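Here it is, the structure, as C-alpha cells.
Left out: one protein chain. Kept in place: all the others.
To keep things simple, chains are lettered A, B and C as they appear, and every chain counts its residues starting from 1.
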Amino acid sequence: MAIIIWIIQLILVPILSPLFLGVIRKIKAHFQNRVGASIFKPYRDLWKLFHKDEVISEDASWIFRFTPYLIFTITIVLGASIPLFSNLFSNNLLSDFLTVVYLVALSTFFLALAGIDVGSAFGGFGSSREMTLAALTEGGFIFSLLALSFLAHSTNLFSITKTISNFSLFDFMPIILVFISFMIVMLCETAHFPFDNPATHLELTMVHEAMILEYSGKRLALIEWAAANKFLIFLSLGANMFFPWGLTAQADIWSIVLALVVFSVKILILTTFVAILESSIAKFRFFRLPDLLFTAFVLSAMAILLIL
Amino acid sequence: MFNLISTQFSFFLALLLLAIGAIGSLIFAKKDWLANLWGNGLAILASVSGLVAAVKVLFFGESFTYVINSTLPNLSFSFMVDKLSAFFIFIISLIALLASIYGLSYVKHFYKKYNLGVLGFFYNIFLAGMLFVVSAHNGFFFLIVWEVMSLASYFLVIFENKEKNNIKAGSLYFIMTHVGTAFIMLAFLLLYKTIGSLDFNVIKENIGHMSLLSKNLVFIFSLIGFGIKAGIIPFHIWLPSAHPAAPTHVSALMSGVMIKTGIYMFIRLFVEILSGTELWWGVLILIIGIFSSLLGVLYALTEHDIKRLLAFHSIENIGIILLGVGSAMIFLSLNLKTMATLSLVAALFHTLNHATFKALLFMGAGSVISQTHTRNIEEYGGLIKFMPQTAFYFLIGSLAISALPPFNGFFSEWLTFQTIFNGIQISDIFIKSIFILAAGGLAFTGGLAAACFVKAFGATFLARPRNEKVLQTKESSFSMRFGMGVLAFTTLILGIFAGVVSKIILGVVNNLNGFQQISGIFSGQGKTFELSNGFAIVSTPMIFLILLVVLFLVYWIVKILTNKRKVKIGCTWDCGTKLEPRMEITATGFARSIIMIFKGVLKPSKKFEVEYQDADMRYFTKSRNIKLEIADIYQVYFYQPLYNLVISFSSYVKRIQNGILNAYVAYIFLILLILLLTFSF
Amino acid sequence: MYKLYSKIFSTPKTVIPVNTLFGDENVEIIGKKLQKKIQKLFNGSLAIREIDTGSTNACEHELTALGNAYYDIERFGISFVASPRHADMLMVTGPVSRNMREALIKTYEATPDPKIIVAVGDDAIDGGIFRDSYAVLDGVDKVIPVDFKIPGDPPSPKTILCYLLKILEAIEEKNK
Partner (left out) sequence: MILTLLQIIFFLEVLMFLTAVFMHLVHKNSSLILLYQLQSLIVIIFVFSSAIKISSILLIFVAILMFIVKVIIAPYFFNNKLIKNNQFKFSSSTYLNAPLTLLVIAALTGLVYSHYFKSLTILVKDVDNLFLALATILISIFLLINRKGVLSQMVGILSLENAIVSFAFFSGLEVTPNMQIGIIFDLLIWIIIVSILATMINEKFGTLDSTVMNNLREE
C-alpha cells in the first residue's frame, strides 16, 4: 500500500500543476468578463511544445541546453519530498526545510545563468531582477518555515504537519503572521502579482518570462512545466503547512482518495485567492518590492519571538 | 609503510623540504624554469608530507609535543600538534599542494618579467611560516613565526612590483598586519605579566587566577590583533587590495588559508586557553560575524575586478565562520557544552570548505587573467566557449560558495544554521534577538552570495565576448586544470560525505581541553546526519543521488518522446535589432539594482561629464561619460580621521627635534633622573 | 476594491457574443469549427506572434480586438505570445518597409518549425495603398514565404476568424 502512496506522491505534482495554472487563467478571464481558455489548455500547450522543433542561438553554451532538465528535475524531487496528501513517510531524508529552500535557490541560480547565457539584453535584465528578488526572499522564506519548525520542534516538514494538525485554535495567532509572510514569499518566488506579471508581452517589465524568451520546443515545455510545478509546490507548502488537516496517516484506498480531494480543495482555495489578487491590484514598481520582502522577513521574525 | 614514519618525522620533514625549496630556488634564480620547478616541486613534496602528518594525527590520534628550549629566558621552540592544529595543517598542506601544482604552469607567464627564485623562496617560507604558526605552542616563538609569515606574504604581495598599486597595496597590508601584531604582542605581554610564562600549556593551567579586567583586555587585544589578520569588517581594508595583488596561486593560499590562522588563534585562545569566556565576548564576535558576512557580500556585489570580488567573499565567509565561533563562545559562557561543540564543528567545517572552494575560485580567476591579461570582468564575456574546463570548475566553485545542495558549502551553512537555531531557543530575550539577527544575516548573505556569483560567472563566462582580446584566449594548461579539477572533486566529495567528515571534526573539537567528555551531539552513520535532539536531519549523499537519478530519467524520457524533433541553430532573438556584444548584461548592470536597494549602506555616487563640440552651441555633445562609484565608508569615517589625528600629533611631537645636540643629551639626563626618582620610592 | 468587484459581477455576461443575440452564428460556428481544427492540428493550442512591419496600426487594432471580451479567441485555444521562439504562427501586418526587412527575416528564422506565415491586411499582401513607393517592398511575400493571406484593409476580427478557419482547413488537406 505504501508503494501506491509513494508513486502518487511522486507523480502528483507534475500531473496536477498545469491544471491549477489553467484554473488561475480561467478565473482571471472571468474577472475580465471573458470566457477564457479551458482549464486543460496548459496540458495542450505542453503537448504541442513537446512536438515542435527548437531554435537555439549560437551564443548559447551547454548551460542553456542543460538547465531545463535540471530545473524540471528539482521540481520533481521537491514535489516528492513535501507533504501533499499523506504524512506517512516522516523520515523522508529530503524534507528538511533548509534543503527545500536551497534546492529552490539552486533552480533559480541555474535559470538566471541560462537567462544570461544567450546574451540578449532582456535575458540579462531578467536574471538580474530575478536574482535580486530571490536574494531578498530567502530571508522571509527561511524564517517563515523556521517559525513553524520551532512550533513543532523539528525541521522535518512531515513532522511539522503532524504536530500542527493537533494544535488548538488559540495559539494560532503567530501562525497567521507566518502565513502572511509565506504568502508574500510564495507570490515572489512563483512570479505572480505584485512582483511580476506572468502574462505580460512587454519585455521590459518581465522578470521570470524574460529569462525564458530564448527557449523553444521541448526545452520551453520543460521550463513551463517546471514553473507550473514550482507554483503547485509553493501552493501545497502554503496549504499543508498552515492548514494541515486532512492529511491521512492510514494507507487504505478510501482515506487516500479523501485526502486527495481535501488537498485539491485546499489548493483550489489558494489559487482563487491568487487569481483574485492578480485581478485586483497592479504590479508594484521594482524598487518598492524590497520593502514588501523585508516586511515578510520582519513578520516571520516577530512570529518567532512570539512563538519561543 | 604508513604507520612506519611517525607524525613528528613527517611534520619536520615537511618543514625541512620547505627550507630546502626556499634556499634552492634562490640558488637557481638565474634559470627561470629550474627555479620554478624547484620551488613548486619542493612545496608539493613538503605539503604531501604535511598531509601525511595531519592525517596521522587526525585519524590515529598520535599528536606530539616537541620542545627545544633556547638560551633566551622564555623563548622555547615548543611545538604541540594536537588535533586542532593537525586539522589546520591538513587544510594548509591540501591547499598548498594544489596551489603549487597550479603554480607550476601559472608562473610561466612571469618568466621573462620577474625573478622566480625570489618567488620560490618567499613562497616556501610563507608555507613554512603557516605550518609553524599552527603548531607553535610558546607565545614568543609564535610571535616570531607570525612575523615570518606576515613578512613572507608581504613580499609575495609586492612580487609583481611593476604595477605601482601593488606596492601601495603591499604597504597598506604591511602596516595593517604590523598594527595587528602589535596588539597580539600586547595581549601576550599582558598574559606574561599575570601568569609569568608565555607557554600556552602553562597559561592554560593557571588561567584561573587572572583578574577579570586583564582577561577582558587580553580578549580585546587579541580580537583586534587576530581580527586584522582574519579580515573582519572594521579592519578589512587591506584584504581587498592585498590579495589580488599577489600572484594567483599565492592569493589562493592567502585568502583560502592564511586568514584562517586568525580563526585558528581565535579558537585556540578564546575557546581553549581563556576557558572562562564572558557572555559579551561571544555576543561581540557574533555581531562582528553578522556585519562581516553581510557587508562582505554587499561590497563583493559592487566589485567588477574579479580578484577583489573573491577577496570580499573571503570576508563574507570569515563572517560566517565567526557566526559559528561566536555562538560557540556564547554557549560556553552559558555552559551548554553540547551546543558549543556543534557550533565549533560548524565553524571548522566551514573553514575547510571555504579553503577548498575559495582556492578553486581564485585558480579559475587566475587562469582567466593569465589568458586575458586583465582583471576587469567587463572585458570578459563568452569565455566558456574558449575555456570550457576552467568555466566548468569555476561554476562548481560558485555553486559551492553560494551554498547550493550537492556541494560542500551547503552542508556547512546548514550546520551553521542549526547552531543559530539552537541559539534562538535560549530563553534570554536579548540573546535570542541577537541570534535571530544572525539567522537573518546568514539567510540574506546566502541569497546575495548566489546573486553575486551569478553575476561573476555570467558576466565572465557566458554570452558573447565583449572585447576582441577574449577571441585569442585558449584553454589553460594541464597542471592548472589538474589543480582545479582535484579541488572541484574535493568540494563534491566533502559535500557528499559530509556526515563522515563532521564526525572527524567532532573528534577534533572533543580534543580541545574543555570538551573532553562531550559526545552524542549528532549521529551520522555515513549516509544521514541527524541532530541528536531530533531537530533536523539531512543526508547529503541522498540529495546528490536522487538528483542524479531523476535527472537521468527525465533526460531519457524527453529524448524518447521528442527524438523526431530537429534542433536548428539560429541567432539570439532581440526584437529583430542587430545584436552587438555591448547589449548584453555587464557586471555593473547586473548588480545595479541590488546596489540601489542597499544604497543606504553602500552610498553609491554617480557623476556625469558631458563634453560639447563647441562652447556656445550646447546641442551636439562630443562625449559623455558616467562615473559610478561606491563610497568606502571605512576610509572616510574611520581610517581618515585616525590618519589625520596621528599626523597632527606627530607634527606636534616633531618640535622636539630642534637640532641642538646638547638638548638631546639633556632629554636623556632628565629621563634618567625621573627613572631614578620613580624607582627609589 | 469593493467597487471594482461589484462592477465586475454586475456587468451582464451578455457582452460576450451569445450566438442567438446578434445572429452572428457564423462567428460562433466558425469559432467552434476553428476550435476543432486547432484541436486536431495543434492539439488545442495555437500561439500567434504578430509582427508589425510598418503597418498603419489598423490591423493591430483588429488583432487586439480578437482578444477582448466580445470575440475572446482565448476560449478557442489561440493565444498571442511575446517571443517568436514560442510561436507557431506569424501574423505579419503592414507593407514591409525597407528598414523592417532585416528584422522580419530574423524573426522568421527565429520561429521554430512547423510554422505558418499569414499576411494580414492588403498592405501586407501586396503593399496596398503604399505599393511602388520608394520606402516599401510591396508585400510580405517579397521577403519571406507567405502561406496564407487575409485580405481587407483592415480585415474585421470576424473575417480574421473566418480566414483562420480556411487556413487550417487548407493545412488539413495538405497534411492528409
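By our rule, a residue touches a chain if its C-beta (ideal position, glycine included) is under 8 Å from a C-beta of that chain, and two chains touch if they have at least 3 such contacts.
Fair warning: this is a prediction, and the values are worked out from it, not measured in the lab.
Counted over the whole complex, the shown chains touched by the missing one are B.
Considering the whole complex, the residue from B:F59, B:Y111, B:F430 or B:F669 that touches the absent chain is B:F669.
Within the complete assembly, B:Q657 is the residue of B:S427, B:Q472 or B:Q657 that touches the hidden chain. In the full complex, the hidden chain is touched by chain B at residues 657-662, 665-666, 668-669, 672-673, 676-677, 680.
Keep this in mind: only the chains that are shown with their structure count from here on.
Taken together, the touching pairs cover every possible pairing of the chains.
The interface with the largest number of contacting C-beta pairs joins chains A-B. Centroids of chain B and chain C (each the mean of its C-alpha atoms) stand 60 Å apart.
The set of chain B residues that touch two or more partner chains comprises 566, 568, 570-571, 573, 575. Residue positions of chain C touching 2 or more other chains, listed in rising order: 83, 85, 109-110, 112-113.
Only residues 50-63, 69-70, 72-74, 76-77, 91, 93-94, 96, 98-99, 102-103, 105-106, 108-109, 112-113, 116-125, 127-129, 131-132, 134-139, 141-143, 146, 149-150, 153-156, 203, 213-214, 217-218, 222, 286-287, 290, 297, 301, 304-305, 308 of chain A touch chain B when the two sit together in their complex.
Against chain B, in their complex, chain C makes its touches with residues 83-85, 100, 102-104, 106-107, 109-110, 112-113. The touching residues of chain B, counted against chain C in their complex, run 566, 568, 570-571, 573, 575-578.
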